[in-house]
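With one protein chain held back, the other chains of the complex are shown just where they sit.
Chain IDs A, B, C, D and E follow the sequence of writing; residue 1 opens each chain.
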Amino acid sequence: MRSSDRAADALRTVRLTRHYTRHAEGSVLVEFGDTKVICTASVEETVPPFLKGKGQGWVTAEYGMLPRSTGSRMRREAASGKQSGRTQEIQRLIGRSLRAVIDLDKLGERQVLIDCDVIQADGGTRTASITGAYVALADAIAKLLADGKLAASPLRDQVAAVSVGIVAGVPLLDLDYVEDSGCETDMNVVMTGAGHFVEVQGTAEGAPFSRAEMNSLLALAEQGIGELLALQRAALAG
Amino acid sequence: MRSSDRAADALRTVRLTRHYTRHAEGSVLVEFGDTKVICTASVEETVPPFLKGKGQGWVTAEYGMLPRSTGSRMRREAASGKQSGRTQEIQRLIGRSLRAVIDLDKLGERQVLIDCDVIQADGGTRTASITGAYVALADAIAKLLADGKLAASPLRDQVAAVSVGIVAGVPLLDLDYVEDSGCETDMNVVMTGAGHFVEVQGTAEGAPFSRAEMNSLLALAEQGIGELLALQRAALAG
Amino acid sequence: MRSSDRAADALRTVRLTRHYTRHAEGSVLVEFGDTKVICTASVEETVPPFLKGKGQGWVTAEYGMLPRSTGSRMRREAASGKQSGRTQEIQRLIGRSLRAVIDLDKLGERQVLIDCDVIQADGGTRTASITGAYVALADAIAKLLADGKLAASPLRDQVAAVSVGIVAGVPLLDLDYVEDSGCETDMNVVMTGAGHFVEVQGTAEGAPFSRAEMNSLLALAEQGIGELLALQRAALAG
Amino acid sequence: MRSSDRAADALRTVRLTRHYTRHAEGSVLVEFGDTKVICTASVEETVPPFLKGKGQGWVTAEYGMLPRSTGSRMRREAASGKQSGRTQEIQRLIGRSLRAVIDLDKLGERQVLIDCDVIQADGGTRTASITGAYVALADAIAKLLADGKLAASPLRDQVAAVSVGIVAGVPLLDLDYVEDSGCETDMNVVMTGAGHFVEVQGTAEGAPFSRAEMNSLLALAEQGIGELLALQRAALAG
Amino acid sequence: MRSSDRAADALRTVRLTRHYTRHAEGSVLVEFGDTKVICTASVEETVPPFLKGKGQGWVTAEYGMLPRSTGSRMRREAASGKQSGRTQEIQRLIGRSLRAVIDLDKLGERQVLIDCDVIQADGGTRTASITGAYVALADAIAKLLADGKLAASPLRDQVAAVSVGIVAGVPLLDLDYVEDSGCETDMNVVMTGAGHFVEVQGTAEGAPFSRAEMNSLLALAEQGIGELLALQRAALAG
Partner (left out) sequence: MRSSDRAADALRTVRLTRHYTRHAEGSVLVEFGDTKVICTASVEETVPPFLKGKGQGWVTAEYGMLPRSTGSRMRREAASGKQSGRTQEIQRLIGRSLRAVIDLDKLGERQVLIDCDVIQADGGTRTASITGAYVALADAIAKLLADGKLAASPLRDQVAAVSVGIVAGVPLLDLDYVEDSGCETDMNVVMTGAGHFVEVQGTAEGAPFSRAEMNSLLALAEQGIGELLALQRAALAG
């Protein structure tokens, strides 16, 4: 049995709190159970050097964890002077996921910088970040429309993400930290509102996995992401 | 008139929320109006190399700001690869302030690492950090006592801090960001429960200041810190 | 039509040249068409700090590209002072892939460091690296056995990898650089000799992809990796 | 009794040697007893990026210590790859102190870079640096006037600094290293020629300090800085 | 007797393989016995900032060793975050040596970046690098001429280099790693086709050396470089 009597195919309680901090154009606190991430979207009227003068925008992301968001304190990356490989992997994944649902030409020559900062971690921080960052991005785009800086929304679709994995032979949706630490296979799945894949990253932590196992994990992810997409729509309508 | 009809000698609304995140031995959200800082205290059963084998403990602090805690996004220090001079100044100040009220011999050969992370900034983040960090430290010490790892508390006194400054010729208590940006003199004051000074850092941002002005600022700070000390006691009693 | 009249499900010419340089315990030049990577396996009778005294070994990998292995010169990472996010992602993937097929307890308290250095790039450098690195690792293990430092091989299985992708709607095996640059979906697949997955990393570069497309890519990858595993066995028997 | 039979309110022997090295526009060796600092002022006809095109100048400072300026050798900051928090605090203090007495609009779009390098340390290096740097700055401004690059001096006042502290209960002026190491309270005070404060930084190293103690320290500092201002005038008249 | 029955004044077998990799404008594998270095010349239609707008070109070099090019694995410089002093010395030497034989005005406002990457080391990597890099540079210049980007060659002469040293009292040409490790004096000599010196770097590793010893080493170097210059001409004619 999972903690809190959760069923194998049940998400944790997911909350999306908009306007969480006051300065950013989009600011969302996303919670997947005890995992809590502040996602902000900041609009800047400039683009990175490689896009200068191309009439096209950019969306990029950065990710961080507060040192004591975890069970034992991690070293502060600003103090150690560099971001870990894990951090870079995650922020590249968040950025790619969001760029998959936005028309960068329609965004115009400006960029949206997404910051995902984990204030409490209990597994699934990268997929929670993507799910929350989409809402922050949508709020920032809404502000650009409201301010008359954009005539039409460059967003083509929604995007959300969830982790799935096999623990003691059982496929589970939305792993918490304890489950994630003991799983044989761990998979992060990112999908659009239209039900297509943006990213699939499966890793055998213990024994390698079969096609059949992969299929059952993808089915769980599809179901869970469907629920997350509905929660995003509800939050944005709220 | 100050924003929100605040009197010259009035603090903003100050809140101290204990147990804000779940992993740290002490975890406090401190709010001074719109300034919000998560302060955690992490206990580690080890000391820095320069204290190894001396039978004495250590308290140190780190400080950071989420990139979009401010009106325009700041570069993430973990991404730029180093902490700014301002960040280092602030975290050294927080560490010294807390060490002033703890008996490091009684703490034993362990350290308490304080992390102050600003999630929303509106002036006075360093003094809010000190005020909140004391409460997080007190909770961490209480846990060491409850766990039987300490027989007596090494805390000798409380410590709290506030900023004061002269704006348009008027001495003001607890400056917000707009006031801080326009002030002629800015002073950060750290005091103990016994009413003594731990740190006084006064800086002429505009015109140099006189002894008389300094005296009026110190009087304001003494009054404000008195109120903050009472709020700390109330929070810890809660 | 693909360059060189290659069929959609055909690998490029793959060569595995053992004993390519003379110092390393294992040293392999792996070629996938014009992609050429030197893979060395270095045995060190020590382990990283987090494994000290646990009686267990470690396998880790580093990856690099010569500055002019590519069409336009890339900045040397040693000169810029840090490894890119892409480099870190790749070397973490190589390390995880190899650890999936080795029994670290049987390896004993020593580590094997894998270095994959691309001397000429034409797409698929990370999957070529994994495929070549396995052979270098097998040679290093054989040397430990021959030297009497190990009584039994800790290798549990083979591991190989290939990239697959959808270009202009057609699933293709083993993309070269031109194909990789223009593909809609890109997937790197790592499998064991037993036919199970170690890693699946699929990314929508253009339009998001469907389950059906994913299935056809995985089928192509399984076939290609089967051929690579046979080439590894032939090389090691040679 | 203090070393050298110095009275509690006596400065050490202070010397200001102008034109100490030949390349800089201003170059001063400042000695406070055995503390010796080379202060140079370098004029550059450019400003930092944040001031470009604003018709305004800038004054900034850097600080360093020769590795063996101290009793035991310190690690060279250029070799360790970063400046310590202490170094950054000091150079920010020097820069702010000098900017307090110069009209940056009148300076025009150019900057003066102050370098304070300690060749022998015996306490009070930061306050000696400020006192010497003012003279170097005045020489650099005089050269700009002599060269016809400035029509009127942008200097509005003098600035000098001294440390004061409480040792064994006694307030002392201008602490040497031994006194500084043993003091209960340490205060650095920066004042203008007009007798106003630019910076007051008081720190309880041991027991927290009272308002009365603070007042006696400020009085000592006022007296000492008065003498230093006279020495600066004499040096510049020389 | 030297390994391989080599005479004191004999070079190791030297091979210069042009067009070794396919992307670079010049790409040469140079082998001095078991020392193997890939030298590429990359043409970029830009110059470093200090040469912008001066109508003059630049040639510069970078040097690296694969981590396991040596007997025991060296730490990867990209991973440690900086290039060693030795690496920087060598790449500065290679750059100066090549600039000595090229007319930078005639090269026009473009630069040639030389990369020398050691894939297997057995002594003399820096002199092999210079000898091979000249051929790569000549190929890159030939391509600029063939493409009509240059009307006349800016190359004024050839340049080649060799190491010489005194081992057990005997002057030897072209030291391998074992000889180099045990030598009393080590000298690297760089000469032009016209028989003049570009660089002479002699170092007493053991006992200081006399003028007579120096003369005998220079004579050996002149002879060896004469042979290397002939091998370069043969390679370029091939």
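Basically, contacts are C-beta pairs under 8 Å (C-beta built on N, C-alpha and C of every residue); 3 or more make two chains touch, one makes a residue touch a chain.
Quantities reported herein were computed from a predicted structural model and do not represent experimental measurements.
Although it is left out of the displayed model, the omitted chain contacts the following shown chains in the full complex: D, E. Only one residue from E:131, E:163 or E:192 touches the chain missing from this view: E:192.
Residue-wise, the contact with the chain that is not shown comes from D:24, picked out of D:24, D:166 or D:220. On the side of chain D, the interface with the absent chain consists of residues 21-24, 27, 34, 36, 38, 40, 42, 44, 62, 64, 66-71, 73, 76-79, 81-83, 87, 113, 115, 117, 119-121, using the contact rule stated above.
Interface residues of chain E with the unshown chain, by the touch rule above, are 82, 85-86, 88-89, 91-92, 96, 100, 187, 191-192, 194, 196-204, 207-211, 214, 218.
Keep in mind that, in the parts below, only the chains that are shown with their structure count from here on.
Looking at the partners of chain C and chain E together, they share no chain.
For C-E, the matching interface among the pairs A-B, B-D or A-C, defined by over half of the contact pairs being the same residue numbers, is A-B.
Superposing chain D on chain E by their CA atoms means rotating through 120 degrees, a value rounded to the nearest 5.
As a whole-number value, the distance joining the C-alpha centres of chain A and chain B reads 33 Å. Among the residues of chain D, those touching two or more other chains are numbered 82.
The touch graph of these protein chains is an open line.
All chain pairs in contact, by the document's touch criterion: A-B, A-C, B-D, C-E.
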